[in-house]
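Of the protein chains in this complex, all but one are displayed in their positions.
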Amino acid sequence: METFLQTLASGILIGGLYAIIGIGMTLIMGVLNIINLAHGQILMISMYITWVLWHYFGIDPYMSIFITIPTVFLIAEGISKYFLHPLIDKDSILPENQVLMTVGIGMVIMELARTIFTSDFKSISPTTTLRGEKIDIPGYLQNSIHIANISISIPLLIAFSISIFLTLGLFLFLTKTDKGRSVRATAQDKGAAALMGISTAKITILTYGIGSALDAAAGSLLLPIYYLYPDVGPIFTVKAFVITILGGLGSTVGAIFGGLILGLAETFGATYISMGYKDAVGLIIFLLVLVFFPGGLKRFTKV
Amino acid sequence: MKKILVLSLIVAIGLTFLIGCSSKEEGSIKIGVLLPLTGSQAKFGEMEKNSFDIAQAEINQAGGIKGRQLEFVYEDDTGKPDVGRMGMEKLIAQDKVPMITGGYSSSVTFAAAQVAQKYRVPFMVCTGSVDKITEPEAYDLNKNDGDKFYVYRINPPVSEYASGLEGFINSVVKPKSVMIFHEGTTFGTKGAEAFAKTCSKLGIDVLGTESYTEGTVDFKPMLLGVKEKNPDVVYMIAYVMDAALLMKQSKDLQLSPQIFIGAGAGFTMPAFRENAGVASRKVVSSTLWHQSLPLAGAQEYFDKYVEKFGAENTPDYHGAEAYAAAYVVKDVLNRATDYTPESLKNALDKSDLMTVFGPVKFTSYGKKIHQNKMDTYVVQWINDELKLIWPQSLADADYAFPINYAKEWAE
Partner (left out) sequence: MTNNTQNGFFKLTKFEFTAIAIIMISPLLFSWSMYFQGLLIIVMLWIILGLSWNLMAGYTGQVSFGHAAFFGIGAYAAALPYFHWRISPWWGLITGPIVAVAFGYFLGKLVFKLKGPYFALGTLASGEILRIIFGEEELITNGHNGIFYMTTWTSKLPYFYIAAALAIFSILIIRKIIQSKLGFYFLSIREDQDAAEALGIDTVKYKNLSLAISAAMAGVAGAFYMIYMGFIDPEVVFALHNISIITILVGIIGGVGTIWGPAVGAIVMIFIQELFRSSLFGLGPEWLSRLHSLVFGALVVLIILYMAGGIVGDWPIIANKIKSWKNKTEGQS
């Protein structure tokens, strides 16, 4: 029972973090109709920014969300405006040109990170040297609490809570504001949205920025839990698209459940099958859903 | 289109002449080194390259090889076997080196060793650890084919990484059961197998073997098995950051085996202690080398490296392997009659010298030939410093056992 509960708790917490990565991906997928294969690399940009802010300026990773979100938002707007958007009007044989562009962009980002930061591992270690002084990092960045023999890591709990908070914020944005409604309208039917007077071009660019900004938040939340190196991106890209498919294309609510399902599938797979197959469990569920429930959870949630 | 093809052909031919001319340089003796200098393994590749560079400067300052300069020519294998093979071919066919050393990851090293064997150029491996590398069987040769076998190895094979640990476990820990956690790579899988074998030899029950893949954030579900099965020893083969995460999460779960043992690799690095924090305390690990070993030059090499590359970049056994390999190269070149692959191979066969990494002599045992037989050691994190604790005759600190981890972690 204890094992079961611990696995459940681990799965839900990590699932919350996965969800926010997945929501970013699903928004982009819904509106731009592309798989953003640079998603993990954008997460990595945010992790490096968070690390630099922590390492050189002593800024708390959770505070740096206020810096990573706007910074990554602007970078993503640039990518979208100058690299992805021009491809829409380009005459090309393959409709997937934008996807392939994200591959190229991902490669460039990853290699730039390698050139600047080398392949070394970076992380937030329990004792850090800040301006020549050795300090212990605050407890909430490393400790864990125990509830009835179940160990819950505090940074993971914080990440989970902030993820939920951001998801709610996004939800309000999408349902209550004009911009948000335009995003949803564009996702549902580009032609109709354009007829209603929505500048779909602007909305498309904006959406890539918002999706990446959520990714950026996830990056800042992930750094205290995990570690960072230039090749970290692709691992999370794969997780993100699995979530997206589980949840259904463009469905935010679906992505939340998709994230949780992936988190739970991975942890239960690790506990009850084998840790080595952990990744395969997620992918196999993914393929089955893809084939047998092409709409993913969107069928049930409708949002 | 045709024009372009012709043009590019002309450019290619032009380039080849340029290269042909530039490599016709007399004077220095060139020896090839295959290492991962970019890609995800670059950190250790860099450490080994730095060590080769230090040794090269020292050797040349001391007069070089019979008055000629020694020059290491590096090839980057980027951590991929196919690129490693291409790199080997470049060293052999283009740089025309009479001997190659280096070889970091197991799969790249084995793939590269086949190239060396094919072209009959001696390849002295200094890190690649999968057992097969020095087993002639794997190259369709047999044990008597020593004179046809061009692969040599300084470091012990992965199956012997824990040999030093054996004594420690047998006479100090005396456990009844063990659980093994390892990364899902060649190194991890083979290491786990070898340790399981050691355990069955010592009559220790292996209660479970679990592997994990990269990108695992939360190890808790996997580690829970320890709580359930309650083994005496938790044995882990993991790279530095995962090693730190494993220990941190073991601490979170308040696991209480008699002892946590790491299989070298990540567990001996300063970054492990930094990242694991208090969770690193009293963790034991096997290792191939430690600077405090009573080997002439070991501490000097360590200090020199730190002086040159900074206190946060302390070298571990990888660096020592590379540094030692450079001196074996020097010794071989000094004894060889000329600088052809054949005469270097003959000189390698007769190698018998002392290095900072220990004695080097290529012998034949088990399925292996041209393998340097070497002791491995046991270290422990005591007072946040890595201390050599086994074998006791060489130790620079007393081992701490039994260990109350809960108390260590409580701070």
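Details
Per-chain numbering from 1; labels A and B assigned in written order.
Heads up, the rule we're going with is that a contact is a pair of C-beta atoms (placed from the backbone, for glycine too) under 8 Å apart; a residue touches a chain by one contact, two chains touch by 3 or more.
Note that the structure is a prediction, hence the values are computed from the model and not measured.
Taking every chain of the complex into account, the absent chain touches A, B.
Only one residue from B:Phe110, B:Phe168, B:Phe219 or B:Tyr305 touches the chain missing from this view: B:Phe110. The chain omitted from view is touched by exactly one of A:His39, A:Arg114 or A:Arg184, namely A:Arg114.
The chain omitted from view is touched by exactly one of A:Ala9, A:Ile23, A:Met101 or A:Leu174, namely A:Met101.
The residue touching the chain not shown here, chosen from A:Leu5, A:Ile135 or A:Leu287, is A:Leu287. Within the entire complex, the positions of chain B that touch the omitted partner chain are 1-2, 5, 9, 12-13, 15-16, 18-20, 22-23, 37-38, 76, 78, 80-83, 85-86, 89-90, 92-94, 107, 110-111, 114, 117-119, 130, 132, 138-140, 184-186, 188-190, 213.
Touching the omitted chain from chain A are residues 29, 33-35, 83, 86-87, 90-97, 99-101, 103-108, 110-112, 114-115, 234, 238, 241-242, 245, 249, 274, 276-277, 279-280, 283-284, 286-287, 290-291, 294.
By our rule, only the chains that are shown with their structure count from here on.
Interface residues of chain A, counted against chain B in their complex, comprise 2-3, 6-7, 10-11, 13-14, 17, 114, 118-121, 123, 125-127, 142, 144, 146, 151, 153, 156, 222, 225-227, 229, 231-232, 235-236, 239, 267-268, 270-271, 274-276, 278-279.
Residues 38-43, 184, 210-218, 220-222, 224-225, 227-228, 240-241, 244-245, 248-249, 252-254, 271, 274-278 of chain B are the ones that touch chain A when the two sit in their complex.
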